[in-house]
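Every protein chain of the complex appears in place save one, which is left out.
Now for chain A:
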Amino acid sequence: MKKQGRQNAVVSSRKNKYRRGLSGLALIALSTGCANQSISVLDPAGPVGREQLSLIKLSTGIMTFVVLVVAILYLYVVIRYRERPGQENDQIPEQVEGNKKLEVLWTVVPILLLVILAIPTIATTFHQAKKPEEANTVRVHVTAYQYWWAFDYPELDITTANEVHIPVGRPIELMMKSHDVIHAFWVPSLGGKQDVNPGRTDRLVLQADKPGIFEGKCTELCGASHALMNFRVIAHPAKEFDQWVASQKNPVSTPTTKTGTDGQKWVGQNCIGCHAIENAGYRIKGKTGPNLTAFSKRTRIAGVLDNNEQNLKAWLKDTQGIKPGNRMPAFDHLTNEQIDAITQYLLQLK
C-alpha cells in the first residue's frame, strides 16, 4: 500500500503545526522521527482534539514532574546508601519508625496535584458533552458493520460508505448505531472516541478546522478483521462540500464504454444483491454491503486498498485474503474478461 497522505497538500503545513505542538512534550520529541502524521493524536485538526491534547499535555507535565521528583530521590538513595565492599560487618543502621511530617507531606502534595488536574478534567468533560448549536450542525448517521462503516446524511439524503465527507468549521453530530457487535469510532486527529453499541444510539460531536483527509479506525475488538476496519473523514471547505453533495445527489452511473456496459450487467448479476448503486437502473438494491454510488471518487477500496484498477481486481478475486472474515465472498469464478468489465464499470461511477 502506498503512502497515501504524502501527496496531500495539507501535510506540509500540518507538519509545522505538529512540531509546535511538540515543543511542550520534550519526552515525546526525543523518540520520534518525522514522517506522515495524519493519524496522530498529537496533531489535532479540530477543537475537540485540541482540547484533549491540551489535557494530555497538562497531565503529562504534572506526571513528568512526579516522575522526576521520585527519580532524583531514588537515584540519590540508591547511590548514597548502597553497601560498599568492606562494609558488610559495620554497624546496623538506625531503625527509624517513620516521620509524621514527611508522611503528611507526601499525602497532601499529590492531593494538590490531583486537584489541579481534576478541575480542567471536569470542565472539559462537561463542555464536550454539550449539544452543539442546532442550526449550524451537520448530522450524519453512522452504522457500524463487521469491518465497514455506512454513513447516511438524513437531511441531505445521501448514503456513502467507509468515507465520510464533512464541511470545515461546522460541528458534525454523529448518531451511531451498530449492526452487529460493539465497535468504536475513532478519528485521532479530530478527537476521540465513542463506542458504538448494538441496541442503542451513541452520539459524538466532532469538528474539523482545516481541510484534509483524516484517518479513522475501529478500536473495539470486533472480529477477525478488526485491524482493517478503517475509514476516512474527508474535510472540505464549505463550497467544495456543497459541490460534493450536489454530485452525490446526481451521480453519474451510466457506463461510457462497451466494456463498461458489460460490466454493468455483471454487477447486476453478481453484486447488487448486497450493494446499492444509485441512478444505475437497478430496481433491486442491496443494503447489506457498502453503497457503491460514485465509487470512482472513493480514495480507497474496502477501507484498506488504494482505489485503482489493479487493487480492485485483486480485491474481487481475493476478498478473504485481503480482509479475513469479511462477509463478501471471493468472486474468483468470474472470467478475467468479466472482472475487467466489472472493474471498468465501477471505476466509471462518478
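By definition in this document, a residue touches a chain if its C-beta (ideal position, glycine included) is under 8 Å from a C-beta of that chain, and two chains touch if they have at least 3 such contacts; residues count from 1.
Throughout what follows, contacts and distances are computed from a predicted model.
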Self-check item: Protein name as given in UniProt for the chain not displayed, "Cytochrome c oxidase subunit 1", "Maltose/maltodextrin transport system permease protein", "DMSO/TMAO reductase YedYZ molybdopterin-dependent catalytic subunit" or "Tryptophan synthase alpha chain"
Solution: "Cytochrome c oxidase subunit 1"
Self-check item: Contact set of chain A toward the excluded chain (per top definition)
Solution: 1-6, 28, 31-42, 49, 51-53, 55-56, 59-60, 63, 66-67, 70-71, 73-74, 77-78, 81-83, 87, 90, 92-99, 102-103, 106-107, 110-111, 114, 117-118, 121-122, 124-126, 128-129, 146, 180-182, 184, 186, 188-189, 191-195, 197-199, 202-203, 215, 217-228, 324-325
